[in-house]
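Below is a structure I'd like to ask you about.
Just one protein chain is left out here, and the rest sit where they should.
And then chain A:
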């Protein structure tokens, strides 16, 4: 939501020192109207500026209420290896992060009370909040944080943090509450990235195997029951170092994969909060008196991606033809009932502040047919798309629209639907697959993980040194306008290579009991339950 024209707020730094020099540049850009107010606040928060909290409803004090939250209860070995947001919503009650990114994508202090990047963005000094204690009574120290960075970045680390934070070359403990991170290249989004689900701070005594066996944390709750596939229970800690959580108890209940079952449980008053509902449950939830619908735009999406080292996708003419035959508007309208915004095959959303706008690419079936004929498929082409409905049945609905789109260009597309967990066994192997990608606050984070040459999450095999250089450049640029320019070039290269079809950005929905207060739907599906209360 742009608020251009409103006076840019005067900020101060989190640690009371002088503001990072680039904040002045951001403020000037905001004053000139080249970036909006929210974008200004987000960028300033990366650089260690304190962003005032918006007005919110006054919460009552701690209560004896119990919240029943429907979410998958999966085995958790090591939070740093976690691949599921659902799992992070469990350990989020017990563990805390150095920073926190709110639903407006603004970075806020969490365990760290402040961070200060050097002018060149290559040295970041963090200060921990005073008085933070682990649930076993020990104080949290900078050495404990160092232990976490060591395990993430160790040569044998299996954590995705090793890729995402690859720029970090050293951790330096300055005193008990202060430490510095040294980077090989500038990384303006570091503070934001420390809120990734895999960056939860664990106790140095944790051996990395079964986190759920009596975990020690700094968070407001303690894990008191954990049964995979059934339920997990969290009880409020009376000895928590910060303001006490509002709810006495949180029960996370696993009701299986069928969302219709979750809605039935909410309707019958058996649960209070659902993790996610799909577009097909929307009408029902809107009619139920026992449910309140929550919705949020998000940079979560699906990509129908082709593996460029496998025939016939090794021929760019075939990939281009497929991309040109796809009708994004029809996929959004019929596959997701129009709830969402159109995308342009670049995997960066117009909702993300680093989105570079490109000239729209019009659908062109005639050109698609010409390209196919040139590639030797004048009599048509048989393809099969593998998908797993990992975020719901709508994925298949979209694939069916694509099937009809491609038929117009002479491509006969077969759909191979797998169970969700089966799809995750083959997501990076099948020649043509439909993969869901989670929300990230910035487009560059997605591009870095999914399309950098040799990245472990690169499912298309796309490798373009110039694209990688553009990513490095964009990561070092604080100025949002300049970064959007660099990003536009990277996005253009990605779209020209035609490795994905990314039709739209679906709106995200969930449903809660009308009694729920203090809950804001986070675009990345993060649930901060200690601030929730029941009316």
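Following the convention adopted for this analysis, a residue touches a chain if its C-beta (ideal position, glycine included) is under 8 Å from a C-beta of that chain, and two chains touch if they have at least 3 such contacts; residues count from 1.
Following the convention adopted for this analysis, contacts and distances are computed from a predicted model.
J.: If you had to name the missing chain as UniProt does, which of "Electron transfer flavoprotein subunit beta", "ABC transporter permease subunit", "YCII-related domain-containing protein" or "Peptide/nickel transport system substrate-binding protein" would it be?
T.: "ABC transporter permease subunit"
J.: Determine which one of A:310, A:404, A:425 or A:466 touches the chain that has been left out.
T.: The missing chain is touched by A:425.
J.: Quick one: which of A:63, A:118 or A:270 touches the chain that's been left out?
T.: Checking each option in A:63, A:118 or A:270, the one touching the absent chain turns out to be A:270.
J.: Using the touch definition from the top, which of A:33, A:170, A:243 or A:256 touches the missing chain?
T.: Among A:33, A:170, A:243 or A:256, only A:256 touches the chain that is not shown.
J.: With respect to the chain omitted from the figure, which of A:288, A:334 or A:365 is a touching residue?
T.: For the chain that is not drawn, the touching residue is A:288.
J.: Residues on chain A that touch the omitted chain in the whole complex?
T.: Contacting residues on chain A, toward the hidden partner: 75, 77, 81-84, 158, 160, 210, 227-231, 251, 253-258, 260-261, 263-268, 270-271, 284, 288, 419-422, 424-425, 427, 456-457.
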